[in-house]
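A single protein chain has been omitted from the complex, and every remaining protein chain is retained in its original position.
Order as written gives the chain letters A and B; numbering starts at 1 within each chain.
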Amino acid sequence: MFWRMVKGAFLRQKGKMLMIAFTIALGASLAAAMLNVMLDVGDKVNQELKTYGANINVLPKGASLLDDLYGVGEGSGVSDQYLKESELGNMKTIFWAHNIVDFTPYLNAKVKLAAQDSEVKLVGTWFSHHLDLPTGESLDTGMESMKSWWDVSGQWLADQDENSAMVGSLVAGRNNIQVGDTITLESGERTKKLTVKGIFNAGSDEDEQIYVPLPTAQELADRAGLVSSVEVSALTTPDNELARRAAQNPNSLSIKEQETWYCTAYVSSICYQIEEVITDAVAKPIRQVAESEGAILEKTQLLMLLITILSLVGSALGISNLVTASVMERSREIGLLKAVGARNSPITWLVLTEILITAVVGGVVGYFAGLGFAQIIGHSVFGSAIDIKPMVIPLVAVLVALVTLAGSIPSIRLLLSLRPAEVLHGR
Amino acid sequence: MKRQTMYFRMITSSLIRRRSRMLVALLAVAIGATILSGLVTIYYDIPRQMGEEFRSYGANLIFVPGGGDSALNADEVKKATGFIPAEDIVGIAPYRYETVKINEQPFMAAGTDLNEVKKTSPYWFVSGQWPAGSGSVLIGQEVVERIRLSPGDTFTLSGTDIGGKSFSHDFTVSGIVQTGGTEEAFIFMPLSDLEGLMGNSGVLDVVECSISATQQVLNDIAGQVGENVDDVTPRLVKRVTQSEGTVLTKLQALVYLVTVVVLLLTMICVATTMMAVVAERRREIGLKKALGAANKSIIKEFLGEGLLLGGLGGLLGVALGFAFAQTVSINVFARSISFQPLLIPATLIVSVAITGLACLLPVRSATDVDPAIVLRGE
Partner (left out) sequence: MNLLELQDISKIYGNVKALQNIDLTVRQGEWLAIMGPSGSGKTTMMNIIGCMDKPSNGAVILDGTNISKESAKSLTGIRRDKIGLIFQQFHLISYLTALENVMVAQYYHSMPDEKEALQALERVGLGDRARHLPSQLSGGEQQRVCIARALINYPMLILADEPTGNLDEANEGIVLDIFKQLHKDGSTIVVVTHDPEVAEEAQRTVVLEHGRIARIVENEK
C-alpha cells in the first residue's frame, strides 16, 4: 500500500515532481560543475602561469650567473664550466618527470660582428627541438614555447636553420640589421655567415644578444656537446613550511619528512632531483617566477573555493526552499491522511520517500549535466578538458541528500503539528 | 476608499499574513540576488585584486638611460615617475651599480632604496634581516659562496671613488638574499651609503617600477615618458606585462563563465521556487475569477506581490552579496573590495524581473483555470 501511495503521488503530481527534480538537478549540476572546476583549477592555472617562462635555472657548479660583469671572459677560470648536452634528456627520468613542462639549454659565447669592434653575446639554444628520450618517450621542447612574450618580427628559427640567426632588437638597432640581412660572426679565428631570420623584442637584456641554433654556437665557440645553462619550466606545488625548511638545508629533515618533501612537487625537490641526474649541476629556483606562481595559484584556488561555497550554499538553500514550498503545499493531503487515522511516522516516511526518489533522479541527471558545464568552462577558458574527479560524486550525493532532508523535515513537522480539522476546513 | 489603496492592501496583506510561505519565497529571491551581486562584484574587482597579486612578479616598467647617456639623472627620473598615477604605484626602486672590492676581489655593489625593493621585488628571499639603516647591507648568495660571510659579520669594502681617490669602509651583513637570478651576485646597500663612498649623488643606472595597471595603461605611461623626458628611456618588462595580460584574461574569463553558469542556475532555482509558491494558490485564483475578477486584475495582483518580493529580496541580496564579496576579498586578497553602486539598481531590476516572470508564468496558466473548480472540492 505504501508503494502504491508513493506511485500514485508520482503519477498524479507529475508536473510538480518534475519541477522538484528539475530544481534538484540544477542544484546538483551546479555543485558538480563547481566542485570539478575548483578541484582542477590549480592545475589549469599552473599551466597558464607557464607563460612566465622558466622557474628553474640549471648551471654548472661554480659558474657565476654574472659571467661578464668584471670583464672576465671565457677560459679565465670561473665561468669555464659546462653541462653536457647529452645528459639533458635525463631530466625527464626524475621522479617528477611529468611536471617538467619544457626545458631549453643555452650556450653563451662572445663573438664579434664583422667590421665592428665591440663584442656581442651569442647564445646557442634549442628553438623547437625534438628529443627522443631513453625511456622511449619523445618530447618537443625549446625556447619558442618558453618565451611566449617575445615579440618577433620575421620568423622564429627552427633547429635545422644552422645558418640563420635571431637578433635582439637593441643589437639590430645599433648595427642597422634588418630581417633577411646576412651577418658575419667572428670568434677567434672561426667565422660564420648567418642569415637574419628574425628580430625580436624581449623587453629585457636578451635584446642585446644574438640567438642561433645550439650546434652553430658550439661550433663557433669550440664547445662541442656542451651547454652553459638550462632553463626549466616545471609545474610546482606552492611552498609550505616543510619546503622552506628543506630549501634551507635538506639534511635538517627527518627521514619521513624528507620522503614527503621528495615526493611532493615543490620547486626545491624538483631542483634536488635535477641535480641528481646531471653531473656537476646546480639547479636554482628562479624565485621571481616560482614564488609568484605559488602566490597566484593559492589566491586563485582560494577564490574558486569561496565562489564554490557560495554557489553550493545558494543551490542548497534553493533546493531546500523549493522542497519546503512543495511540502507545505500538501497540507491538505497530510491533513486528510491524519484525519483518516494515519500516524505521524508513516506520513513522514511517505513524503520523505517521494522526495528522496525525486532527489535521486534529479541528482543523477544533475551530476551529468554538471560534468557538461564543467567541460564547457574548461574548454572555453583553458582550451582543455577539466579532469573529472570521482570524489565529486559522493560530495554531490551527500549534499543533495542533506539538503532535501533539511528542506522537507522541518516543513513536515510543521504540517504534522497542525490539527487535521484546521487543515481541512478554511485553511 | 480608492482602488489603489485596496490593491496595495491586498498585496501587502498577502505578504505579511502568509508569513511562512512568503518567507520561503523571499529567501529564494534573496539568495538569488546575493549570488548575483556577490559574484558580479567579485567579477569586476578580479582584475584589480589579481593585478595586485601579479605584482609579486616584480617590476613591469624600467627606466634606463636614454640616448647616448650612460647614467640616469635623478631629477629626470623624478620627472618621469610623475607620469605614473600615484595610486597605481606599488613601488619604485632606483639602482646605482659600482664595482667595489672585498679582500681585493671585485664585486658589484648596488645602491638602492631597500624599502622600495621590498615592494618591487617581493620574491626576494632574505635569510637574516633587511638592512635597517646606513652601514648594513644585503649580500647575494653567490657572494657568500665566494667569501664566507653570514648575517652579523662585518667586512671591509674598498674601491676608488669618481675622483680617483681610494676609500675603505666597514659594513655589517644584515641578510643574505636568494633569488635564483643575477641579484645573487650583488651587494645591496642604501643608495646614500653608496653615494657617500663614491663622492657624488643624483646618478642612477636603472629604475625599476612596479605599477598596478594593465598593459595598455603601461604602454601609455611609457609613451608619455618617452615623449616628454629626453634622457630617460622607458622599457616595459615584456615577460611580466605580456604574461600578466594572458593569465589575467584567462582568470577573468573563468570567473565570468562561472558567474554566468551560477547565475543562470540560481535564477532558474528562484523561478521554480516562486512558481511552486504561486501554483499553490490556484484555488485563490479560481475564487477570484468566480467573484468576477478579470484575468488582468488577477495578473496585476500577483505581479504586484512578485515585484514587492523581488524588491525586498533584491535589497536584502545587495547587502548580503556585498558582505559576501567583502569576505571573499578579505580572505583571499587581504584587501577590501570596491563597491559598485551601479549594482544596486541592476540587482534590484534583475530580481524584480525574475520574480515577476516567475509569478507570471504559473498565474497565466492558472487564469485559464475554470472558475468552477472552486465550487466543488478540488
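Quick note on the criterion: contacts are C-beta pairs under 8 Å (C-beta built on N, C-alpha and C of every residue); 3 or more make two chains touch, one makes a residue touch a chain.
All figures in this text were calculated on a predicted structure; none of them were measured in a lab.
**Q** Of B:14, B:259 or B:329, which residue touches the hidden chain?
**A** Of all options in B:14, B:259 or B:329, contact with the hidden chain holds for B:14.
**Q** Decide which residue listed in B:89, B:293, B:346 or B:360 touches the omitted chain of the complex.
**A** Final answer for the missing-chain contact: B:293.
**Q** Could you pull out which residues of subunit B are in touch with the chain that's been left out?
**A** 1-3, 5-7, 9-10, 13-14, 16-18, 283-284, 287-295, 297, 370-372, 374-377
What we mean here is this: only the chains that are shown with their structure count from here on.
**Q** Over in the complex, which subunit B residues touch subunit A? Could you list them?
**A** 20-21, 24-25, 27-28, 31-32, 34-35, 38-39, 42, 46, 50, 53-54, 56-58, 99, 106, 108, 121-125, 127, 142, 178-182, 184-185, 235-243, 246-247, 250-251, 253-255, 257-258, 261-262, 265-266, 268-270, 272-273, 275-277, 279-280, 324, 327-328, 331-333
**Q** Would you pull the subunit A residues touching subunit B in the complex into a rising list?
**A** Residues 16, 19, 22-23, 26-27, 29-30, 33-34, 37, 41, 45, 48-49, 51-53, 56-57, 64-66, 69-70, 147-151, 201-204, 248, 284-292, 295-296, 299-300, 302-304, 306-307, 310-311, 314-315, 317-319, 321-322, 324-326, 328-329, 373, 376-377, 380-382, 414.
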